[in-house]
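The next block holds one structure in the form of structure tokens; read it before the comments.
Missing here is one protein chain; the remaining ones are kept as they sit in the complex.
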Amino acid sequence: MKSLETQLRTLRASGRKALVPYFVAGLTPDWLHYVDAAIHGGADVIEIGIPFSDPMMDGVVIQEAAMRSLARGTTLDSACSDLRSLTSSVPLVAMTYYNIIHHYGLLKAAGALRAAHVTGAIIPDLTLEESGEWVHCCASDDVANIFLTAPSTDEDRVAKIANVCEGFSYASARMAVTGKSTDEGDAHRVVDTIRAATDIPIYVGIGITTPGQAQEVSSYADGVIVGSALVQQILSGATPQDIEATIRSFRQALDQS
Amino acid sequence: MKSLETQLRTLRASGRKALVPYFVAGLTPDWLHYVDAAIHGGADVIEIGIPFSDPMMDGVVIQEAAMRSLARGTTLDSACSDLRSLTSSVPLVAMTYYNIIHHYGLLKAAGALRAAHVTGAIIPDLTLEESGEWVHCCASDDVANIFLTAPSTDEDRVAKIANVCEGFSYASARMAVTGKSTDEGDAHRVVDTIRAATDIPIYVGIGITTPGQAQEVSSYADGVIVGSALVQQILSGATPQDIEATIRSFRQALDQS
Amino acid sequence: MTRVDTFMSAPDDRGRFGEFGGRFVAEALMPACLELETAFIEAWSDPVFLDEYHTVLREFGGRPTPVTPLRRLSALLGIELYAKREDLAHTGSHKINNVVGQTLLTKRMGKTRVIAETGAGQHGVATATAAARLGLDCTVYMGEVDTKRQELNVFRMELLGATVVPVSSGSRTLKDAVNEAMREWVTCVKDTHYCLGSVMGPHPFPWMVREMQSIVGHEASQQLVDLNVGTPDAVVACVGGGSNAAGIFAGFANSTARLIGIEAAGGSAVGLGSPGVLHGMRSLLIQDEFGQIEEAHSISAGLDYPGIGPEHAHLAATGRAEYYPIGDEDVLSALQLLSEMEGIIPALETAHAVAWIVQEVGKSIPRGSSVLLNLSGRGDKDVAQVRSILRAGA
Partner (left out) sequence: MTRVDTFMSAPDDRGRFGEFGGRFVAEALMPACLELETAFIEAWSDPVFLDEYHTVLREFGGRPTPVTPLRRLSALLGIELYAKREDLAHTGSHKINNVVGQTLLTKRMGKTRVIAETGAGQHGVATATAAARLGLDCTVYMGEVDTKRQELNVFRMELLGATVVPVSSGSRTLKDAVNEAMREWVTCVKDTHYCLGSVMGPHPFPWMVREMQSIVGHEASQQLVDLNVGTPDAVVACVGGGSNAAGIFAGFANSTARLIGIEAAGGSAVGLGSPGVLHGMRSLLIQDEFGQIEEAHSISAGLDYPGIGPEHAHLAATGRAEYYPIGDEDVLSALQLLSEMEGIIPALETAHAVAWIVQEVGKSIPRGSSVLLNLSGRGDKDVAQVRSILRAGA
């Protein structure tokens, strides 16, 4: 079992719902301060977006952030080198598009991530069918392969995905790209279907925007991923302190569930 | 024989070359003064253009004059009524397009022309083949049918046209619509061909602009028709006196030939 | 109702269809008209020429064009509606049929140059196209107003190697372009053929152009048989000069089908006109009380002509064909309807015929009727205009 998964299973066993905020690497010069603030605020895992020119699975907010970050010159290397300066032991998970690591070289990419203390990777356009090589490359480096399951995924596929998914299972709350939403969408059904196939921790993402949603979702899921809501705040000029406050409110909501 | 032809044969017999200026009826309020001036200057026949909206056989000068005249409200009736006030005995010949008399009624048109002392008519878009009815209508009213012969007309057709042509034969000096030119074009050949077919007086028109040309042409033809050169002068603001002077210069040139 | 078998045959010796047609041109042009008549008669009965004409239309022109069942519009209207797709012919309308024939004839007559008139530019582009293919020189006369309204078509002709001459006389539109082409033809008739764009002008043009367009009707009548429709109840075409209508009518002249020509209300020579002589022919013309030709007014440049081909005047007089006007307003909604329901954006000209069908279903076109629409051209040339009208109206 990859170390990320061991950690997250332990977390779940402790009764704590996981809070996973998402940040775009290199969005601002001080982007790591937001990461630190989130950790202070009670985040359990940090998801780091490494920007790609064509973020096909992202909504406008994260697209905008990715473009700004790219304009600042962010690369896989620069992101990793930034991350290496983080001191916290909170697990890091990278999110990027396949072309970034494909171009970098899969084995080299896995090594670079691991060297930056990244222990999990979400590649949303890497389908189960195409993932063999990457899974193989990650194996040697203790990087967990995190797969998404969508509301449209049928039971058969859920089972197959569950079979190879490591760290946690990413349950997509709705048929949509990343962005802000106000309800829980199809999350409950998706989580139940995954749960029937595996006992890996299941985190819900895509459109989780408010502590209230997070609380509701955490009644059946093991954690929540909060992306666009935070990125939007940062794009609008929020300080690390603001982000810490937001994270705290999510933390409280989850802890009360 | 129509009275026009009798007159023109007599004129030729007298050794005088015919000078036929062309005026657009109703071009200016005082257009008849130009006609009078031309008669004073030595014109033998006056050709009166009755304007049509689509003067397909006219060049830009006469087109422009026709449009101005139409804008002043000139009609076949108004032209005839103006002409009736002329006192001179110089023969008048009308030139118009077939639709004008077709619309007016052929028989009625012939009558109206004759009542305005018009004794000849040139309808340049009325081909020999289509002319039967009009020829018939003119017969009763002593209006001579004047046909054009073109450089492209072959001997056979020249003969056929000569057969029905009355008053004078209109020899087109060139393959062109009315307008200004500096040479005699094909006039000599056309005149010769017509002469071989008939002894009717033969007048040359289309592009006769200068007394020099007129003099040259009159060495083999019985007369010249001068249109665009005069109309251009009037459009440019010439007075009746100016026109009289121009006519005199043509007259002199012809008389010296 | 039985029909006699004499409709749309050759005109008489003078080129008359009943009391219409004939030849009213400058004597200078008569030899060319006679030469053309002879050349056409010879060519049109020469299997080698006919084979070349058909081969070029097939290999180059995109013939045969299909007949498309317009299923959704049929269901909406409660009739069986079919469209003969001249919009799919090269250059986007039926005009190519005529110019392919006339340019081949030009070559056969040993002439090296063509001139043509054009209104919106369709016939000009088609002529320039066919001339380019044969390497003939080409000059197109176009009203100055139209060269400005249709800049892109001017450029198209230039791309095709033609010279476009703006005509600044008269109303500076199509009618004047014809006048000017005729004037020009006088000066160059020896080596130049005047490639007239519709079933108009002096004999043999109305007849020759109809013959060269009759491929539309002959194809369509066979295609309707193949589609198990047989003879349609009605054949509907828009009428400017009348060439697309004449072409499709020719395939049904001796059938029981009603033949229906739709004119622009503001250019309706049958509705508003009276007999007169213009552009070499005796036909129905819109003219004032003094015989001065009036300007036609239509949203569609191709129907903006104050006359109609003489054979149509004759068909109207005999009752074999019917002619009705359609106003500009109805045309736009018909264009939108056909686009949305069938995925075919028709030319504004064609949309007149569509509008009439829509209007008459349940009236003079009983539900259940089979109707053949001649889809004379595509609307690409018109979208800018339609857009600005719809925007202005919104």
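We just call them A, B and C in the order they show up, numbering each chain from 1.
We adopt the following convention: a residue touches a chain if its C-beta (ideal position, glycine included) is under 8 Å from a C-beta of that chain, and two chains touch if they have at least 3 such contacts.
For clarity, every value in this text was computed on a predicted model and none was experimentally measured.
Asker: Any idea which chains on screen the missing one touches?
Answerer: Contacts of the omitted chain with visible chains: A, C.
Asker: Using the document's definition of touch, tell me which of A:Thr6, A:Ser81 or A:Asn99 contacts the absent chain.
Answerer: A:Asn99
Asker: Which candidate, C:Pro66, C:Gly230 or C:Gly368, sits in contact with the chain we can't see?
Answerer: C:Pro66
Asker: From the list A:Thr153, A:Thr193, A:Ser218 or A:Gln232, pick the residue that touches the absent chain.
Answerer: A:Thr153
Asker: In terms of residues, what is the contact footprint of the unshown chain on chain A?
Answerer: The list for chain A reads 52-60, 63, 67, 70, 75-76, 97-100, 102-104, 124-130, 147-154, 157, 161, 172, 175-177.
Asker: Identify the residues of chain C touching the omitted chain, counting contacts across the whole complex.
Answerer: 58-60, 62, 65-69, 72, 85, 87-90, 92, 128-133, 135, 151-152, 155-156, 159-161, 335-336, 339-345, 380, 383-384, 386-387
Going forward, only the chains that are shown with their structure count from here on.
Asker: As a quick test, compute the distance in whole Å between the mean CA positions of chain A and chain B.
Answerer: The computed centroid separation for chain A versus chain B comes out at 97 Å.
Asker: Using mean C-alpha positions as chain centres, tell me how far chain A is from chain C in Å, no decimals.
Answerer: Measuring from centre to centre gives 67 Å for this pair.
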